[in-house]
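A single protein chain has been omitted from the complex, and every remaining protein chain is retained in its original position.
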Amino acid sequence: MGLPMARNLLRAGYRLRVYNRTPARAEELVAEGAERVERPRDLAEPGGVVFSMLADDAALEAVTLGGDGLLAGLAPGGVHVSFSTVSPAIARRMQRLHAERGCAYVAAPVVGRPDAAAAGKLWICLAGEPAARARVLPFLQLLGQAVFPFGDEPALANVVKLAANFLVGSALEALAEALALAEKQGVERSALMEMLAQTIFACSVYQNYGRMIAERHFAPGFSQRLALKDLGLVLDAADEARVPMPLAGLVHNRLLSGVARGRGEEDWTTLARAVDEAAGLV
Amino acid sequence: MGLPMARNLLRAGYRLRVYNRTPARAEELVAEGAERVERPRDLAEPGGVVFSMLADDAALEAVTLGGDGLLAGLAPGGVHVSFSTVSPAIARRMQRLHAERGCAYVAAPVVGRPDAAAAGKLWICLAGEPAARARVLPFLQLLGQAVFPFGDEPALANVVKLAANFLVGSALEALAEALALAEKQGVERSALMEMLAQTIFACSVYQNYGRMIAERHFAPGFSQRLALKDLGLVLDAADEARVPMPLAGLVHNRLLSGVARGRGEEDWTTLARAVDEAAGLV
Amino acid sequence: MGLPMARNLLRAGYRLRVYNRTPARAEELVAEGAERVERPRDLAEPGGVVFSMLADDAALEAVTLGGDGLLAGLAPGGVHVSFSTVSPAIARRMQRLHAERGCAYVAAPVVGRPDAAAAGKLWICLAGEPAARARVLPFLQLLGQAVFPFGDEPALANVVKLAANFLVGSALEALAEALALAEKQGVERSALMEMLAQTIFACSVYQNYGRMIAERHFAPGFSQRLALKDLGLVLDAADEARVPMPLAGLVHNRLLSGVARGRGEEDWTTLARAVDEAAGLV
Partner (left out) sequence: MGLPMARNLLRAGYRLRVYNRTPARAEELVAEGAERVERPRDLAEPGGVVFSMLADDAALEAVTLGGDGLLAGLAPGGVHVSFSTVSPAIARRMQRLHAERGCAYVAAPVVGRPDAAAAGKLWICLAGEPAARARVLPFLQLLGQAVFPFGDEPALANVVKLAANFLVGSALEALAEALALAEKQGVERSALMEMLAQTIFACSVYQNYGRMIAERHFAPGFSQRLALKDLGLVLDAADEARVPMPLAGLVHNRLLSGVARGRGEEDWTTLARAVDEAAGLV
């Protein structure tokens, strides 16, 4: 996801330094004018703005903290915009560590698949200090079609992102069950899905994922492995706040099973295969 | 639901005979020009078309069968259009009984709340014999904004309706869990819901029900008691076809609990209260 | 189950007429002195006692009711002892129909596997009219090692039997999950099971079934198909009484999936295979 977002900043005329833990990944951006650095701490100019897009809490810590970390390069006044889907717990920790150095940590997790990132059509959930949010807003408006503010606590934007991913996962489970029932009762899967997608569920999640599940055409996009990480974060946040979420548990178990069975790199719509298998359909 | 639908037929200039098990309910239509009959069998003219909208399988049987039932009044060539949300099993039985008398049973369950019925904006799922379907289509186009055909077996339209209601119930559960998590983590419920309703879930189920759940404003519309009946039909159909549907079980249990606790007449969005209670929120 | 029970009555010196819907099944008993009859109604002497052991509600109705049914042969004063695992709803109906003819319907569902039946070591749950219960008690004491009374309403004994079967099914699910966790964490399955079976779970369900699941040695005994019927009855009774039973739903879905996948005739301990499969163990 980070690649198309960085490219959009470059194309808008911004100078960009880039770092990727796998250096080859950054080469494409270098070819388009970015400057590659060796250590995350070299990304920032003092008092500048750094963006990060990383796979999980551990990667965010690895890139941000320590002597080579990006935080070490952000002098007072700097802003770190974190696009990653990470836990509210680490967002609170990052907020504190950045504040201790006179920097701001802004959470800006994004909603949308890679093609939306490429088109600058992401939806961005934003939370953090008001001044820092105002400063980075122009960049975010380049990257997304809308920015939704959720207040001063960065962790809240991460909660919102987790809630959204949980809702998508729940829709996948619901669609998979509904389509398995329909098929075994004799209804044509795509006919059902067309009706739903044109009526009460005429929205992108149901239209896009619903079609994939109806046709059992599971194009790669977001892996079960990463989705499992996200559902794990949902359940951790639910435990922390003491909120029983049985549906989140159900979706989590589908993904956990998918990974256990060696399907971790398949798109998370393939959780529908487990529904089909349980029904003897495949 | 039957009342606004009958009114739309009257207003289009059709002559209508009406029957309701509670006679007072029919009076409003009589004032608008309908003729009230004493027995369902007097509804039909030989070879004509009869519409029924009833609460459940038992009511459909009671009104259709027996010496006073509407089927007894439908001579060969007649068509019975059944709008009710009933089981595929009874649809198959009705299909057979109607065929034995030279009549056609057409299933046309409707999707939409009472205001959509009043506005002629229902979505209608249609299944039954092709000739009978063609004959009744003009009426259905008066009542709905779109008609979706699902083939020659009436039961299939009922399966589709059950699948749709299951999907709505699943969305309610998902929204209730997501909003409880968000609230206990400090996110403003309506802010989250606005973001979702404008982005990946920009469809009527999430917009309308999501707002109700976010604001805990549970306007009456579709009772937990009736929704429990529908989820029971979903699970019966799933058993019949041997399709495990754990999410349907979860939603069913929410509704069963609601009815057990005396909330059967409240709108089914109030299943969110059970989610809130389990989280210690209310 | 009916065969060893009938044999125990014969061996105690009682004269017995027998009927089985598959006549060959009765031949073995005829060889031991029973008299085979052609119709259930010929089983009873007027005012006598008839025992039935049948697979489900439909079989109980088929054998009991109608002109050839056993109830037609029971003159006033007769007693029908029903060993079957059937619904409380049909027990209430049978109670009423028997009372209308001056007969008593006594529910006496049995707990135990076929070897316990052969050894006269069943546990019997008994409910029905006090006088009828007293009359049949000597027979039941031949068949079982203990008789547990549950009052005057036959249906209550059926509820008890369903509750017991639900508890066994729940223990199977729990054992399967615990053993899958243990195995994938590196613990030897049988070592864990031995510890449990000698300590806090030193009872027959955990000892017998636990060993089967630990060793994945699924000896035939009680099929997934019949167990699915029982869990279906549990959920029906729960719906009727408005009791959400999520664990019953979970066990039911395991069995439903087993039947959907063609494993209906395997012992119900094989639900552990679905747990193993979901964990990528097999």
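Lettered A, B and C in written order, each chain numbered from 1.
Assume contacts are C-beta pairs under 8 Å (C-beta built on N, C-alpha and C of every residue); 3 or more make two chains touch, one makes a residue touch a chain.
The model shown is predicted, which means the values in this text are computed figures rather than measured ones.
Residue C:Leu175 is the one among C:Leu175, C:Ala227, C:Val259 or C:Ala272 that touches the chain not shown.
For the chain left out of this panel, the touching residue among C:Ala26, C:Leu156 or C:Met212 is C:Leu156. Seen from chain B, the chain kept out of the figure touches residues 246, 253, 257, 260-262, 274, 277-280. The chain not displayed touches chain A at residues 232, 235, 238-239, 242-246, 249-250, 253-254, 256-257, 259-260. Where chain C meets the missing chain, the touching residues are 88, 111, 123, 125, 146, 148, 150-151, 153, 155-156, 159-160, 162-164, 166-168, 170-171, 173-175, 177-182, 184-188, 191-192, 194-196, 198-206, 234, 237-238, 240-248, 250, 275, 278-280.
By definition in this document, only the chains that are shown with their structure count from here on.
Because chain A and chain C share one sequence, their contact can be compared position by position; here over half of the interface residue numbers appear on both sides. Separating the centre of chain A from that of chain B, both taken as means of CA atoms, is a distance of 37 Å. Centre-to-centre separation between chain A and chain C, using Cα means, comes to 52 Å.
In chain B, the residues touching two or more other chains are 238, 242-246, 250.
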